[in-house]
Structure formats: structure tokens, C-alpha cells
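What follows is one structure encoded as C-alpha cells, with my remarks underneath.
All protein chains but one are shown in place.
Chain IDs A and B follow the sequence of writing; residue 1 opens each chain.
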Amino acid sequence: MAKIQFDGVGKRYDNGAHAVRDLNLTIEDGEFMVVVGPSGCGKSTALRMAAGLEPITEGRLLFDGHEVNALSARDRDVAMVFQNYALYPHMTVSENIAFPLASRGMAKDEIAQRVARAAETLGLTEYLSRRPKALSGGQRQRVAMGRAIVRDPRLFLMDEPLSNLDAKLRNQMRAEIIGLQKTQGVTTLYVTHDQTEAMTMGDRIAIMRGGVLQQAGAPRDLYDHPANLFVAAFIGSPAMNLFQADLRFTDSGPVLVTSGGTLELGPGAALPARARDHDNRTVVVGLRPEHLSLGDGPGPSLAATLTLTEELPPEKLLHTLITAETPMTDQVVAVAADVDASAVGDLAQDARAHRSRLVARLPVDTPVPASGPLDLRFDPARLHLFDARDGQVIR
Amino acid sequence: MTRSPFAMYGRELGALALALLWCVPFYYLAIVSLKPTTEIFADPVGFPDRLEFANYAEAWAGTMGVSLGKAMLNSLIVTVGSVLSVILIGSVTAYVIARNGRRMGTLMYFFFVAGIILPHQLSVVPLYSAMRQIGLVGNHLGLIVLYSGLMTPMSVFLYSGFVRTLPADYEEAAEVDGASRGRIFRMVIFPLLAPVTGTVAVMVGMVVWNDFFIQLIFLSGSPAQTLPVAIYGFVGEFSARWNLVFAAVFVSIAPILAFYLFAQRQLIQGFTGGIK
Partner (left out) sequence: MLSPTAARAPLSWAIPAIVIMLLFHYAAFVAGGWYAFTDWNGLTRPNFVGLDNFRRVLTSEEARSALGNTLFLTVFYVTLSNAIGLGLAMLLNGSLRGRNALRVLFFAPVVMSPLAVSYVWKFIFAVNGPINAGLEGVGLDSATRVWLGDPDTAIWAVLVVMVWQFSGLCMAFYLAGLQGIPDEVLEAAEIDGASRWRRFRKIIFPLLAPAATVSIALPTIFGLRTFDQVIALTFGGPGYATETLATQIFKQTFGFGRFGYGAAFALVLTALVLVVSSIQLIVLRAREDRL
């Protein structure tokens, strides 16, 4: 077990691809750190540098304060679970689990003991003499875990270990991995591109984009206080609602002016002093779906048109359109692109029509008209504001 | 598909006729060795009147002090030795080629594979005179060394095609698991190469077991002489006695034929593996 520090770590591949830039990240002893981000953002590269499988081209990597840049994978004392498990197909389950111990020259009877214990923990005892080919996906996943937990490595590394499982098994294994990590207390670096997985598993989450760390923190922290538009758009499902507006400070307090009307924020918004710098500038407004409500009450409201209602007890999702410019900043587009190509198309279409999509998440028994106009109310205190040019958070 | 019964029948008839034609040499291979000497040319076509198993006893003694049993053992030693060493050299080398980057890998690949096309008839002359000087003519070791050299391109070629398709994951997993380079190759890579190792073993084994040109040059007249050389010498001595010649020929073919019948599917696949 160890404390892992990335100190200005970077990676430039031979073909010139700068996969990771100036990564500064500390993983505390025993902590479960999840690295998440869209495809190609450098997650695997960061993980493989920690494993010693990819040479570090810039900066230093420290284990418990000692630089390990020059240590090869076999000398770093880490354990890794691969995306496709990389189980040795010609070895039985027990030989697979025993391999890391045998490689380190452990005595036979101790190996047998440890393998038995690991198999027991993972419920693999009755499969010990099978070959990987004769196992189900979930069992293979467990064997891969077994190969990692059978010894006490300083660091667990996992690269999308659940991506090859179906949804149900994935939920189950997610819980199992968390349980194992907590009982073993091994520092863990876990890579995924699934933000739900990240939110549920990590003690802390590090979000990357284009090789650059965007923000690291506890899941709740990232959800409530995204540092920039990218993190805001990436974390949360359904995603944070975003639209553009001009921020103005008037005598009656700050207001947001959209093409569809003016929203009075009032003193409840409690904007920080630096928001003044953005007076008369375009900002991106962010509102979580659960922070929108119907009916009368305090706070500003948005004139929306209901297009679709999805019932997902105990809640329902209202898909609406409002008259406000859709932000097409590169950060928003990048998140949409990671979802799929049609998401980018939708975004562009909305931008051309000068409208924005808003999703509201309400209790399932809220009375709602089938379609048509609707007032969506929000608490200005829950509002996120981002600089429209660089996407940095204002509030 | 609808096909007239006549067309169906014709196909089977054609196949049967060809099969019978193909069987002719096998028929003689089976019966001539069991005929008494007097009957061979009196009735070259028909079955023997009585089975003369003594032919085999006589043939087994061989010529020039080398029994067929001894020759078979010699062939076995040379074949097994060559196969093992070619497997070792080919697998390691193909692994290096596949893992050393595009440019270096391609360069080395052609350096090795060029050796497949060059016929060894030209190289054998200088190799013979060089190996004679260091005492590698007339013994097993010399032939094993020679075949290892000559068959290396073929095995590198066969192994390379496969190693290239091996994902690096297994090696990376093994490295994280703390295995040394030697251990990674021995415990992970080499076992994964098993299918090609089978093909290489069959191909090299068959070439070496059946090769005559080189064995004739390097072993004729030596106590280390292999089956083809022994049969050649035997025929030279007993050319008039076809029953003995056939007994010897049968003995020399039997092991590989038995192996073929036992593993024909894998063996044919070994030959045709490259065709899609």
C-alpha cells in the first residue's frame, strides 16, 4: 500500500501524440481514485504509466515519496486488471491466480494457501481447475480480480474492468470491487469512461479531457461544484441543462438576458464578487434537472414548451425547449461527441433554431399537461454560471 | 439444389475410378513384400499364394552393418533433434521480430524469409566442405545442425505470422505479475504459440524425415545413415529381390503413414493453414 503522486507527469508517444500533459494528482494511501473522461482522453495512458508499461516522458511518478519512473513493471509491485482480463488461456484458474506469486518465487505451499483464500473470497473455489475458456464473463472477471488480490500489491490498477459485462453483472461486480478494495485497503487507480461508475465507486474522481486533468475531487464535490463547463456537462445523468444568456447587473440586482426574456436572479443568487467582471458578457447558465420545478413559488421561471414526458418511477423526466441560445463551446461539443455523433447533430440543430433543451426531473406523481407551454421555476441559489469563452466556472 | 440422379451417379463413379487408380501403388506396397521370391515376376499382378513374412526378417537386417531398425532410430534422432532446435530458434526469433517495431521487424523478417526461396542445392556444396573439416559429416549432430540452419527461415516465417496477431496484453499482464523476460517467454508466449509449434513440428519433421538429397551427401556409408540412405543402399544391393526391397520400403513408410492416419486432420490442416 502506498501513496501515489503524479508530479507533472506527461506522455508523448513516438508518433507525436501528446496523450497526457502535466498531470498533478495525488492518490492517498488506501484511497479509491477513479479516472474518468471521454474516449482518447489519456486515461489508459496515465494508468499504464503508473503500471510501468509505458515509459513516462515528462515529470515524475512517486510511490510513497520515491520516484519510480525508472522501475520496470515487474519491480513496481503493482497489480492490474485488464479490460479484456488477459487471463492466460493455457493455464487453469488456479494457475492463473498463482502466476504472480510463482513469478516472485514464493514457496509452493504458501502459494496454494493464498490461492485458496483468494478463490474463497471471490467464490471461485469450484472453478479452480477450469480453463478461462470454460468460464462465464463474470467468472473471468473474478479470476482477473483474483490475480490482483492474491498478493498485497502497493497499488491496484484497473482499466475499464467492467466494460465487457452486461448491465446487471456490472452492478454486482461494482459492489464487489468496492467491498474488496475496502477490506484490503489497497490504494486503487480505476479507469472508466462511464460517469455513473465513477460517481458510485470512487472516493475521489479525476476527470480528464484531451490529456489534461480538469478537476479532481469527491463525487459530490464535482457534482455540486464543477470547475468548468466540461466537468459540468460530463458529470450527471441526465446531464446538466445548459443555455446561454447575457449577465447584467441592474439596479434591482443581477439579471440573465436570453433571447426569450429576462430572468431576475435577485439577491438569493449570491453571486461572488468576481461575477462583476462578467457584467454585460455572455455566460453559460447551468441548471441540474432536479433543480427545476413547476408551479408557483419564489424565484425566476423559464417559459418552456413541453415536447416529451418520460415516466421512470419514482420520477419523471420532462423534455422541454426554451428560447435561449444553445452553447456550442468546444467543451460542450466534446462531451456530446463522446455520447454519440447524433448528440452533436442535435446540439447544432438547436443552435440554428436559437433554442435550448431543458430536462426537468420531477416526482412521478406531479401533474403535468400532455404537451404545450409550461413554466419551469428554479432556485437562483442552485444556479451554475460559466464563462462562455473559456468555460471556467463563475459560480 | 436439384441434380439429376445420373449426374450424382456419374460423380461417384468418377471418384471411385480415380480412387482405384490411386490405390494401385498402395496395393503393390502391401502385397509384394509378402510374396515369395519365385512368384514376383511369375505373377506380378495377383495376390501372393502364401505370405512370406521371412522377407521382413531378412530386410530388417539391412546392409553394411546398419539394420533398418538402426536406420529408423537414426532418422528419429535426426528428425526429433532438428524439430526441437528449429522450434526453439524459430519461436524466439519470430517473437523478437514481431516485438521490435515496424521498421526493424520488417527488415529482419525479409532477412530471414529470403532463405525460403533460395534452393539449398547451391549452399550445400560449401557447407559440406566446411562441415567436413570440423567433423560434422557422417554423424547425427552434423545433420541436426545443418537442418536447423536450413529450416530456420521456414519456421521464422510460420511463427511470425502468428506472433504478430498475439495481443501484448498477456505479456503486459505477466510483466505486472512480476515475471522476468525469460519467464514471460517460457510460461506465457511459447504456450500460446502451441498451434504454430504443431505446424512447424509437422512440416519440419516431414521434410527432414523424407529428405534424401542432403542425407545422401552427408551420411552415405556412415553408421549414422538414416532410412532414405539405408533404403537407397539396400536397393543397390538387392535390386533384383523386389520382395525384400518392398519390405524395406514398407518399413520406412509405415511410421509416417501410421502417424498420418492417426492425425490426418491436423496434418492436412498444417499444410493448408495459410489459405483462406
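Following the convention adopted for this analysis, contacts are C-beta pairs under 8 Å (C-beta built on N, C-alpha and C of every residue); 3 or more make two chains touch, one makes a residue touch a chain.
Quantities reported herein were computed from a predicted structural model and do not represent experimental measurements.
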{"item": "Selected from B:51, B:194 or B:257 as touching the chain missing from the view", "value": "B:257"}
{"item": "Candidate in contact with the missing chain, chosen from B:59, B:108, B:144 or B:173", "value": "B:108"}
{"item": "Touch residues of chain B, complete complex, unshown partner", "value": "1, 11-12, 14-15, 18-19, 22-26, 28-29, 32, 41, 43-45, 89-90, 92-93, 95-101, 104, 108, 111-112, 114-115, 117-119, 121-127, 129-130, 146, 148-150, 152-153, 156, 168, 171-172, 175, 181, 184-185, 206, 209-210, 212-213, 216-217, 227-228, 231-232, 235, 242, 245-246, 249, 252-253, 256-257, 259-261, 264, 267-268, 271-272, 274-276"}
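What we mean here is this: only the chains that are shown with their structure count from here on.
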{"item": "Chain A and chain B: spacing of chain centres that average the CA atoms, whole Å", "value": "59"}
{"item": "Of chain B, residues touching chain A in the complex", "value": "167, 169-170, 172-180, 183, 187-188, 191-192, 194"}
{"item": "Of all residues in chain A, those that touch chain B in their complex", "value": "51-53, 72-74, 77-80, 82, 84, 86, 88-91, 99-100, 103-104, 147, 157"}
